[in-house]
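All protein chains but one are shown at their positions in the complex.
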Amino acid sequence: MNFLEVLAIIIPAALYSAAPLIFTALGGIFSERSGVVNIGLEGLMMFGAFTGIVSTLLLQDSLGAWAPWVAIVIAAVVCAVFSLIHAVASITLKADQTVSGVALNFLAAGLSIFLIKKIFGKGQTDFIQFRIDKVSIPGLSDIPVIGKILFSNVPITSYIAIALAFAVWYIIYKTPFGLRLRSVGEHPMAADTMGIKVVRMRYVGVMISGMFAGIGGAVYATSIATNFAAGTIAGQGFLAIAAMIFGKWHPIGALGAAMFFGLAQSLSITGAQIPVIQDIPSVLLTIAPYVLTILALTGFVGRAEAPKALGVPYEKGRR
Amino acid sequence: ACGSDDAGKSGGDKKAADFKVGMVTDTGGVDDKSFNQSAWEGLTKFGKDNGLDEGTGYKYLQSTKASEYESNLSKFAESGYNLTYGIGFLLKEDIKKAAKQYPDANFALVDDTLKSENLDNVASILFKEEQGSFLVGVVAAKQTKTNKIGFIGGVESPLIKKFENGFKAGVKSVNPDAEVISQYAESFNSPEKGSAIASTIYSKGADIIYQAAGGTGNGVFTEAKNRSKGGKDKKVWVIGVDRDQHEEGMPENVTLTSMVKRVDLAVEDVAKKAMDDKFPGGKEVVFGLKEDGVGIAPSQDNVSKDALKAVDEYKQKILDGDITVPQTDKEFKEFEKTLKK
Amino acid sequence: MEYVIEMLDIRKEFPGIVANDNITLQVKKGEIHALLGENGAGKSTLMNVLFGLYQPEKGQIRVNGQEVNITDPNVANDLGIGMVHQHFMLVQNFTVTENIILGNEPTRTGKINIKKAAQDIQELSNQYGLSVDPYAKIQDISVGMQQRVEILKTLYRGADILIFDEPTAALTPQEITELIQIMKKLIQEGKSIILITHKLKEIMSVCDRCTIIRKGVGVGTVNVQETNPDELAALMVGREVHFKTEKKTATPKEAVLTIKELVVEDSRGVEAVSSLDLSVRAGEIVGIAGVDGNGQTELIEAITGLRKIKSGSITLKNQELSTLSTRKITESGIGHIPQDRHKHGLVLDYTIGENIGLQTYYQKPMSKSGILNYKEMYKKAKELIAEYDVRTPSEFTQARSLSGGNQQKAIIAREVDRSPELLIAAQPTRGLDVGAIEFIHKKLIEERDKGRAVLLVSLELDEVINLSDRIAVIYEGKIVDIVDPKETNEQELGLLMAGGTREKAGGTA
Partner (left out) sequence: MNKLVKNERVMMILIPVVSAILGLIAGAVIMLLGGYDPMLGYQSLFDGMFGTPKAIGETIRAMTPLALAGIAVAFAYKTGLFNIGVEGQLLVGWLASVWVGYAFDLPAVIHIPLAVLAAAAAGAVWAFIPGFLKAKFHVHEVIVSIMMNYIALYTTSSLIRTYLYAGNEKSYDIKESASLASSFLAQLTNNSRLHYGILVTIAAAVVMWFILNKTAKGFELRAVGFNQHASQYAGMNVGRNIVLSMAISGAFAGLAGAMEGLGTFQYMGTFTAFTGTGFDGIAVALLGANSAIGILLASFFFGGLQTAAPQMNFMTGVPSELIQIVIALIIFFVASSYLIRWVLGRAGKGGAK
């Protein structure tokens, strides 16, 4: 295989597996920028995958190919509501945010399988008939060289994810909403004195994170896994958190980090088929994405500045 | 014949209604679209045929953790179940322990053997996966247009190696020029990886992939379907495993055929024997082509006549002992040498 | 004259404490009204009630004669009340403009119109003489400019009544002068101001009237023209206070700390201390006077081993310190009262007792072969609490719940009790009331008289002049002059600190 052929395999694969991470990491940014740690992204993704698959299965007879798309929207709504549990616990009831997130993960894992068993009478679902398919974008995919690398054999959701990253960047850095959201995560007391409703902003932040993680999970389920079982979401949420931190809580940074994970992963898979790399023990390729992340954090990315008030429940007048 | 002490406790006059049979799945559960499911289908059939009630006469327990295997097995034994299956080689050690602890109960292990332990309350159920894989290899070799064929394994282990080597032997026997590209996902539960590996292999020019990768295999189907949507010239195939995976390939119809492993038959068969006081305790029960324990799936619409004919020929050769299908890498090398001569 | 603000019989309780007990405060239009009280008297609480951050249990608030219900800061803003808080309410990594417009952003098609905002702010700052850089990030600007940003925040929202909660505690003398000018200008523009400060001099110089509270209870309101600092202090503390601490002349002995050719870089790698020479002798207090940011912090960090030095030497009684760790330096006889007591001085989640043991926990008698003896630690703490008059329910109370003055006393107790050869005191009285200041000054002089060397670093010039036996003026990382406090005054010091020389200073003085 020549280099371009390798690229034409690796890049679409990276785009493919990065999309769910991008959505979820972007969601995490909303929550954490508002000052609420969200370890629960894993559980939210799981619940999103669950909702996405169940909805697709229920809708595919009537909606056909539209079913997975509608399912993603349903997952977004359901997970926004589901994330309220985390919001109530960590914002209103001032629970330890990390712990509340961990509890959300447990809850999603238990509840989704419990419900699957109740609904379908078995431990995992059937495969969905209509997926979010990989497509080659008409026109663009015919461009010599880059057409095959960038615009072929990739699900539309990947492009939506990338576009969304830029939209989120705009929202967070250019709009009043974004400014207020960030102020609440940096210095809630200051925001409060400026008349910003700290609690409401944090609820919104957490619910958007739930929505996006739900989308991320549903996208994973409807484009990659195509059914739902206990192990469908196994760590992707944590990887999304890592991408968010790696990207320094910045939408474009998170996009880059998620792409980096996707790339490293697809390289570790494709590597087994590329001469020279082939001779490297496969375990080294498998762990490469994780090792590279650590090296990158240590070497050139440096200290990540988390939002200052991250993880601190807001109490009026606390000294 | 079975151990005499077995005969003693489940006397000849024992009615079917008193017979209780259970099974413990690995963490896959009874709808894993693979051998747990197949086993449960067999057990269900057995139960229905013999008028047993689900839940009291026949029953399964799904394990959610490896540490539960043993306690789940003992639950059946303690509750007076006559026979308990452990589905999958992962339960081997646990069956060994349980069998020693509950000498009055019978156990059966699927996919591995405990023969050397001399436990006469344990039957070991084995399959000749290499034989079935050989046959689908023949189909692949006959139908490839690119002379490149892929194999994706779940986790590199002696069991999956049997699939790979049998398959390769089948391919090479028919078409020595065909190249088989093999890769292991190192996971039975990573559709993402399955799809990425399949994408790589298809991109390298393969048009058929045989997957023996459990849940990871789902990703292989997804990738094949995605590609086949791109038009006729992009059509690629998957060969399914364990069960007839024709459905998994729909609606794009990408399942060429499947290598079926009749865990259901085996489970039913051993249960029947146990009920009839012929429990093969302490023995290996092997299901190969001869026993119809492995073979090509009944859905054969996508398989060419030519290929089917070849399959029949090779099947006969295997049955006749003219061909001994290799199981390990070493045996495969030997086998390949015989082909070149 | 009409009142712009009337707070009548305000009562505010916190769990276990009545912070405001039926306090009445009436502010006239166009005046600067001082609010005076000891640490913890309830000043900030009262102002937070006015600003809508707290809801009072009882009482009435009237603005311009109308009874109002200030449920949150938005209501206060709408009523024209703005507040500059004791601890700045600024988002560190936002720009000046972003901080000012937050919650009130001008937009164009949904996007924040930063350009317009910056322009508006520029105009506003010109109008009131509050120079700021609209595009600078808060974390990069001086405390003085941060304060101006805080003021602009209130003006941007059209506030007519401004509350300043201890605005001068963190400012340099120059910045304080500027702030006073600004306040006067604001009054000219028709605003009214409530000013909280512990510095009686400031009250005397700018305020019209002064309301005093003691332990949550209103003591009364006086006209500033009709009173004097002594009376104010007595009203506030409930007894007489001595401002000028009595002290005998020093009898310095051998040099304890000797610094030669010291060069230290700051965190950005810029030389902050450059070939600095200094010595402190046993039995004297050497005060370091200088404008903030001239290397004082780096100097202290270098002496205490918190920062690596570039070159030069620091010796304590002939022992070279610059290669030692902080722990070794502490053990060899240095006590350090850090300038930021919350960040550097205390573990707020530890009890007072544990904080007392923060440096000696591993030594006998508090520890034996690595095993901690809490009994000893708390025994020691109990002694020191009594000796240093630390007002706390018990030695088992969390440090967090103590008032600033008492936290500071605990730190001083810990540092002084080890009988160090050299005691470094950085801003030891910042933000404290006069009673606490008096106590701390007395302690420092006592230590001097016991033959310890004391290095005092302070931005308060009268503190430096009052306490020191010699004053070293620091400018751009160098000691530019050493003066005798008896023969100098604030003007002269101010000039030296700004880089002038004594001849010139003498000439102009």
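Order of writing sets the labels: A, B and C. Residues in every chain begin at 1.
To be clear about the criterion, a contact is a pair of C-beta atoms (placed from the backbone, for glycine too) under 8 Å apart; a residue touches a chain by one contact, two chains touch by 3 or more.
Keep in mind it's a predicted model, so treat the numbers as computed, not measured.
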{"item": "For the chain not depicted, the shown chains it touches", "value": "A, B, C"}
{"item": "Options B:70, B:120, B:269 or B:331, residue touching the unrepresented chain", "value": "B:70"}
{"item": "Hidden-chain contact residue, picked from the options A:6, A:85 or A:309", "value": "A:85"}
{"item": "Where the unshown chain meets chain C, residue by residue", "value": "304, 306, 325-331, 336, 338, 343-350, 354, 357-359, 361-362, 366-367, 370-372, 393-394, 396"}
{"item": "Chain B residues that touch the omitted chain in the full complex", "value": "55, 61-68, 70-72, 74-75, 79, 89-90, 92-93, 101, 112, 155-159, 186-190"}
{"item": "Chain A residues touching the omitted chain (full complex)", "value": "39, 85, 88-90, 93-96, 98-100, 102-107, 109-111, 113-114, 117-118, 231, 234-235, 238-239, 241-242, 245-246, 281-283, 286-287, 290-291, 293-294, 297-298, 302-304, 306"}
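In this section, only the chains that are shown with their structure count from here on.
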{"item": "Any chain in contact with chain A as well as chain C", "value": "none"}
{"item": "Chain whose mean Cα position lies farthest from chain B", "value": "C"}
{"item": "Central chain (by mean CA position)", "value": "A"}
{"item": "Whole-Å separation of chain centres (CA-atom averages), chain A against chain C", "value": "46"}
{"item": "Where chain B and chain C are represented by their mean Cα positions, the distance between them in whole Å", "value": "77"}
{"item": "For chain C, residues that touch 2 or more chains besides their own", "value": "none"}
{"item": "Residue numbers on chain A that touch chain B, as the complex places them", "value": "1, 5, 8-9, 12-13, 16-17, 122-124, 127, 129, 131, 133-134, 136, 153, 220, 223-227, 229-231, 234, 265-266, 269-270, 272-273, 282, 286"}
{"item": "Residue numbers on chain B that touch chain A, as the complex places them", "value": "27, 29-32, 62, 64, 181, 183-184, 186, 189, 191-193, 195-197, 199-201, 203-204, 215, 218-219, 221-222, 225-227, 229-230, 247-248, 250-251"}
{"item": "Interface residues, chain C side, partner chain A - complex", "value": "48, 51, 53-54, 72-74, 77, 83, 85, 89-94, 98-99, 101-105, 107, 110-112, 153, 400"}
